[in-house]
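Report on one structure; see the data block that follows.
The complex appears here without one of its protein chains, the remainder shown in place.
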Amino acid sequence: MRKVQDIRRYQGFFSMTLLCMLLLYGPLIIVMIYSFNDSPSIIRWEGFSLRWYYEVFFGLEAPKFKKAAFNSFSIAIMAATTATIIAVAAAVGMIRGGQFRAKTASFALLSLPLMVPEIVTAVATLIFFSTIGFVAGYATILVAHIVFCIPFAYLPIAARLENISSIYEEAAMDLYASRAQAFFRVLMPLMLPGIISGFLLAFVISLDDFIITNFVKGAGVETLPTAIFGAVKQGIKPDIMAISSLLLFLSIVFVTFSWFASRIGMKHS
Amino acid sequence: MKKTLTFLSTICLLLGAGTALSAGKLSIYHWFEYIPQELLDKFASQHDVEVTMDTFDSNEALLAALKGGKLGSYDVAVPGDYMVEILHNEGMLDTIADGELKNKGNILPQWVDVSFDPGRIHSIPYQWGSTSFTVNRDDYQGDIRTTDLIFNPPAELSGKINVLDSQGEVLALASIHLGIEQCTNDREKLKQLNELVQGAKPHWASFISDGAKDVLVSGEAAVGMIWNGFSAKARAENPSLEYSYPKEGYVVWMDNVVLLKDAPNRENALKFMDFLLEPENAAAVTNFAQYTAGVANVGDLLDPEIVASPELNPPSDAPAGQFVQVCKEETQVLYDAIWTNLKK
Partner (left out) sequence: MSNPPHGVFAPIRHWLLLPSWLTIGFLMVSPVLIMLVYSFLTKEFRGGVIWEFTFAAYDQFFIDRGLFGDEPPQIEWTYINIFWRSTWQAGLATLLCLFIGFPTAYYIATRPASTRNIWVFLITIPYWVNLLIRTVSMKFLIRDNGPINAWLLQTGLITEPISLINTPIAVQLGLFYSYLPFMVLPLYAAIERFDFSLSEAAADLYAHRWYTLWHIIIPNIKAGIIAGCILVFIPSLGAFLAPDLLGGAKNFMIGSLIEEQFKGTAGNWPFGAAASMILLTAVLLVMMLHARNQKIDAAHQGH
C-alpha cells in the first residue's frame, strides 16, 4: 500500500494544486474583502465596514437593485422549475424508455444548449423573438432561460435515475399500482435527490446568466448580472463589490446544497 | 407537496411581476450617469408613476437599439442634436401638438428654432456641452490645447489614449483636426480622414464611452476623449485631470428629450417633459451632470462652482465648437465604412 502511494505521487503536483486553488479563489476572496472596505475609493483600505452592504439594501440605488434581484430570482425559480419538470420527464423517457430509434437524436437535442456557444444562442434567440414578434421583456428572458436550463437539470437527474433499479416501479405495477402511482409514489421519491440537485443547478445557471439575458431583455427589465455589468462598465465601485459578494455567497450556498443533495442520494443507493 | 409549494410560489411571483403598484408607467431611454436618481424618484412620487430607465452610451447605440425592435417600448429618449434629426428622418418621433407642453415657454430662446427640430415639435432641450478630451497632467506636461494629442500623439502618450466609442463625435473631431468639412463626398478628403484614424489607432488603448471617466480617474488612460461635464466629475475624483479646448476646434452638442413614436405611455411622457422644463428640475440635472441646461431661469439654482468650472468656460481664444452634421445617405455610407473599418 505504501508503495502504491509512492508510485502515484509526482513531484510538484501538490504545489500546482495549491496554485490552482489560489488562482480560483484569490480574486473572489479579494473582492469579498474589499467589499467591506470603508472607503468610497476602491483603491485604499480604510478599515472594516458594512456601509456598502447598507448602501445596497437601503441606498439611493437600492430600489433598482431590489427590482433586478426580484427579476433574477423570480425568473430563476420559474425557469428552473419548468426545466426540471421537462428534464424529469425526459430522463424517465430516455433511461426507462428502452432502446428506440430517436434515442441518440434525443440525447443530442437535450445536450444541444450545452454545445452551442452562448453568444450564438443569444443571437439566434434574439432574432427568433424579433421575427415572430415576441416583444422583448420579462417573458423573453424567462423563455430563453428555460431552454438552457434543461440540460443542467437533466444531467444530475439522469445520473441518479441510472443508479435506480427498475425493480421498484415493476414491483409497484405488480401490486396493481397505476403508471402514475408507480411514478409519483415510488420512482419520484427515489429520484428526489437528483431532482433537487438538478433544480438547484438550473437555478444557479439561470441566476448567473448574463450573455443571453443581455440580448433578450426588454425595456426597463434588468436582472442582477445585467445590472452589475452596466454598473461595472462605468467603473468598479464598492457597492458593486458588495452586491457581487452577495451573489457569490448565494451561488456558493446553492451549489453546496446541490452537492449534498446529490451525495446523500448516492449513499442511499 | 414540495412541488405544489414551488408551483404555488411560482404563480404568486408571476402575478406579482405582472401587477404594478403605481397608477402609470414611464419608460425612459437615457444616456448613462446623466440624471440623478432623486429626480426620477421625485417625478415618480409627484405623478404616481413607476419610472424605469435603460441607458445607452452613444447616439449610434440608441439608434441601433430602436431600429432593432425597441421602438414602442420606450416613451422618451435623450438623443443628441444630429440624432434627433436622424430619428425624425427615420420616422421614429411623435409630434407634440401645440399646447401639449405647458412649460414650453421655459425653453431658452436660442434653443427653440434649432436646425435639427425647428420649432421644437418633437423634442425639448435638455443639456448642452462639448466633446473634446482630458489629459492627466501628471503624465503629460506639454501643451494640451491641440487635437494632436488624440490623432498624432507624442511618443510618451502612445498606448495611453482612450477614444469614445461614438462614430459621430470621433469622426467629427477627426474632421476638425484635418480642417475638412464633415459631410464631404470628396474621395481624397475621405481617404485622408481614413488614413488619419487608421494611423492613430495603434496609439489608442481603448474605445470606451461608459468608462470614459473611470479610465482617466484610475490612471489607465493619460488622455481620454470625454464630454466636458463628465470630465468635471472626473476632476473631482482626480485633481490632476485637465479638460482641453483645442485650438483646432471641438465638438459641441445639445441633448434633447424626444417623444418617441408608439410610446406606450404618451401622457406620462409629456408630463415628464414638462417636469424637465421646470427650472428647478433642469438645474438638478445640471448640478448632477455638470453640463449646461437649455431652460431659462436656472441661474440661481445652480451650484456656483459648476457654473464657474473650467470645463464649462472655454478660454477666450478658443474657437467655436462644431455640431455633428447629418449627411445624406450616399455620403453617410462612406463615413459608416470608415468607422467600421476603424473598429474592426
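As written, the chains take the letters A and B, and residue 1 is the first residue of each chain.
Here, contacts are C-beta pairs under 8 Å (C-beta built on N, C-alpha and C of every residue); 3 or more make two chains touch, one makes a residue touch a chain.
Note that the coordinates shown come from a computational prediction; the quantities given were computed from them, not determined experimentally.
Contact with the chain not shown here comes from a single listed residue; of A:Ala80, A:Ile150 or A:Ala261, that residue is A:Ile150.
When the omitted chain is restored, the residue from B:Glu33, B:Glu60 or B:Asp117 that touches it is B:Glu60. The omitted chain makes contact with chain A at the following residues, 3-4, 7-10, 12-14, 16-17, 19-21, 23-28, 30-31, 34, 42-43, 85-87, 89-90, 92-100, 102, 106, 109-110, 112-113, 115-121, 123-128, 131, 143-144, 146-147, 150, 154, 165-167, 169-170, 172-173, 179, 182-183, 201, 204-205, 207-208, 210-211, 214-215, 225, 228-229, 232, 236, 240-241, 244, 247-248, 251-252, 254-256, 259, 263. Although one chain is not shown, part of chain B still touches it, namely residues 58, 60-61, 63-65, 67-68, 86, 90, 165-167, 187, 190-191, 194, 204-208, 218-220, 329, 332-334, 337-338, 340-341, 343-344.
Definition applied: only the chains that are shown with their structure count from here on.
Centre-to-centre spacing of chain A and chain B amounts to 37 Å, using the average Cα coordinate of each chain.
Across the complex, chain B meets chain A through its residues 6-7, 9-10, 13-14, 16-17, 27, 29, 32-33, 37-38, 52-55, 57, 68-70, 72-74, 210-211, 213-214, 217-218, 237. Residues 41, 60-61, 64, 70-71, 74, 77-78, 81, 130, 135-138, 218-221, 230, 233-235 of chain A are the ones that touch chain B when the two sit in their complex.
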